[in-house]
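All protein chains of the complex are present and in place, except for one that has been dropped.
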Amino acid sequence: MNIRHLVESQQFTVPLLMELFERTRAMEKIVARGGTRDYERSIMGTLFYRPSTRTRFSFESAMHRLGGRVLSTEHANEFSSEIEGEKLEDTIRIIGHYCDVIVLRHHEDGGARRAAAVSSVPVINAGDGTGGQHPTQALLDLYTIYRECRTLDGLSVALIGALDQGRTARSLAYLLGKFDRTKLYFIAPEEMQIKPDILDYLDKHGVSYECSATAGDILSHADVVYQTRIDRARLQKSDIDLTPYNIDGAVLSRMKDDAIIMHPLPRSVEIDHAVDDDPRAAYFRQTQNGLYVRMALLTMLLESE
Amino acid sequence: MNIRHLVESQQFTVPLLMELFERTRAMEKIVARGGTRDYERSIMGTLFYRPSTRTRFSFESAMHRLGGRVLSTEHANEFSSEIEGEKLEDTIRIIGHYCDVIVLRHHEDGGARRAAAVSSVPVINAGDGTGGQHPTQALLDLYTIYRECRTLDGLSVALIGALDQGRTARSLAYLLGKFDRTKLYFIAPEEMQIKPDILDYLDKHGVSYECSATAGDILSHADVVYQTRIDRARLQKSDIDLTPYNIDGAVLSRMKDDAIIMHPLPRSVEIDHAVDDDPRAAYFRQTQNGLYVRMALLTMLLESE
Partner (left out) sequence: MNIRHLVESQQFTVPLLMELFERTRAMEKIVARGGTRDYERSIMGTLFYRPSTRTRFSFESAMHRLGGRVLSTEHANEFSSEIEGEKLEDTIRIIGHYCDVIVLRHHEDGGARRAAAVSSVPVINAGDGTGGQHPTQALLDLYTIYRECRTLDGLSVALIGALDQGRTARSLAYLLGKFDRTKLYFIAPEEMQIKPDILDYLDKHGVSYECSATAGDILSHADVVYQTRIDRARLQKSDIDLTPYNIDGAVLSRMKDDAIIMHPLPRSVEIDHAVDDDPRAAYFRQTQNGLYVRMALLTMLLESE
């Protein structure tokens, strides 16, 4: 099984996901042993048009743990002092001479697809546009559920927050829809509820779901609570009470003993720091899984060369 | 033969150019084999006072393919949070303790020469000032002609664009003047024609040339067409028609079958994207050659230690 570029999470079939996750599990062991030098002749270029230190560090650490090397910029728009901007396609063609894989964060929706279309080396989408894709986040989210719950079948997953714009929640809903007996709960203020395109997709694939403005009893039987941030400035009624969408000790006490709490981070007030020490708080393990998933992905793409 | 620092392209005699190009050819083969680890104990510092991601990546990729390591900054003016600017000479003395070769892009003409004068390690000028030098660009341009045309003698080379300010065109004219039976054509709007200092140099060395405001029949018998960008904002008459200075399919159809089109990139409208797929379009191969030339140069300077 083979992919050349990673543009969007939709590229992943269930068998390809399982292959990726098997590799990811192997990467955990490799890191525990101190990494490998198998890729010491490979160069990864991280070409970020918008800074995102966490995502960049995660990819770069992954490449270093594989033994590889890194070219890095967080200000790819300063590509040249001579001309204001150059076509992304030209940039990709040139950078492809300097490295063996390109990790691209672009500010325009579809930027990664345009890059992949002309690139001589594999391109990994590390987030494009605001309504665009961030597929490695979706993959590490799914892997975290798989790793923590030991299965992806028959799970009840509650997604909470600004679900209309949250590309992580959207992508996760999409990927979970591929597995048997998934039950999804979308919990959000009405104006931020998940968009119809996702619901249409779930309907078509016979996935069970509920939309709700309040968590009610849902969190007490969910296997996974996936929390995202609500940007208060986006709310029309500024006096709306957002605390029902937050997770604190009281919410925690109602959750199942083997449930997990996830968050793509960075967080604001929506998860109380008192929750951090509970073993069900999986969000820091989630970021760590990002390292392993990205290592696994890099090996898949570099082998496809 | 030996150089300690690379400050300007004038340092290169024909025998030194040939030595560099022989090394460059060897580097192509080394990269095809996956690079070397011969320089794994060497550190290159890229000290850029102005960002230029492409040039920086080219140098850093070169160092990585040699097995070496890289310290990197694109904002060397933020050298310290405590004092506004420090003398370049002090900075170079200090950075020389941290690396084995310094790649410097400085915003002042003559910055590289000042750095070389005090540096304890080799300094490579990666562009200084606006009217200054960018010698590795000149060397990769010349190497590209040598590689594509298999000779540097007896070539007809047309240089098109804003030749008065274009340091790449100026440097290339200078270097080509060292070879036998070169014929140069300078094609530019009158106010942007190549400056007399270059013409004086060519006269002194008996190099044949023509200056012209229009390409006319020149492009149909040129071996090399070196295209540069014209900044419309610099033109006094804003209604001047610049299309005669562009290259498109029609121009291409008049060119010789074994001619090549070069451009230092980034480009704007002056080369139509329809030209990219023609085998005579050499500008992406040209940037790739930058990698090999910089590898070769790094080995020359690190050996001179």
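Just so it is clear, A and B label the chains in written order, and each chain counts residues from 1 on its own.
As a convention for this text, contacts are C-beta pairs under 8 Å (C-beta built on N, C-alpha and C of every residue); 3 or more make two chains touch, one makes a residue touch a chain.
Just so you know, these numbers come straight off a predicted model, no measurement behind them.
Only one residue from B:24, B:72, B:136 or B:299 touches the chain missing from this view: B:72. When the omitted chain is restored, the residue from B:16, B:43 or B:269 that touches it is B:43.
Considering the full assembly, A:266 is the residue among A:15, A:206, A:266 or A:279 that touches the omitted chain.
Listed by residue number, the positions of chain A touching the unshown chain are 34-35, 37, 50-54, 56-58, 60-61, 64-65, 72, 74, 229, 265-268, 284, 287-288, 290-291. For chain B, the list of residues touching the undisplayed chain reads 40-41, 43, 45, 47, 69, 71-73, 75-76, 78-83, 86, 90-91, 93-95, 97-99.
Criterion: only the chains that are shown with their structure count from here on.
Rounded to a multiple of 5, the C-alpha superposition of chain A onto chain B involves a rotation of 120 degrees.
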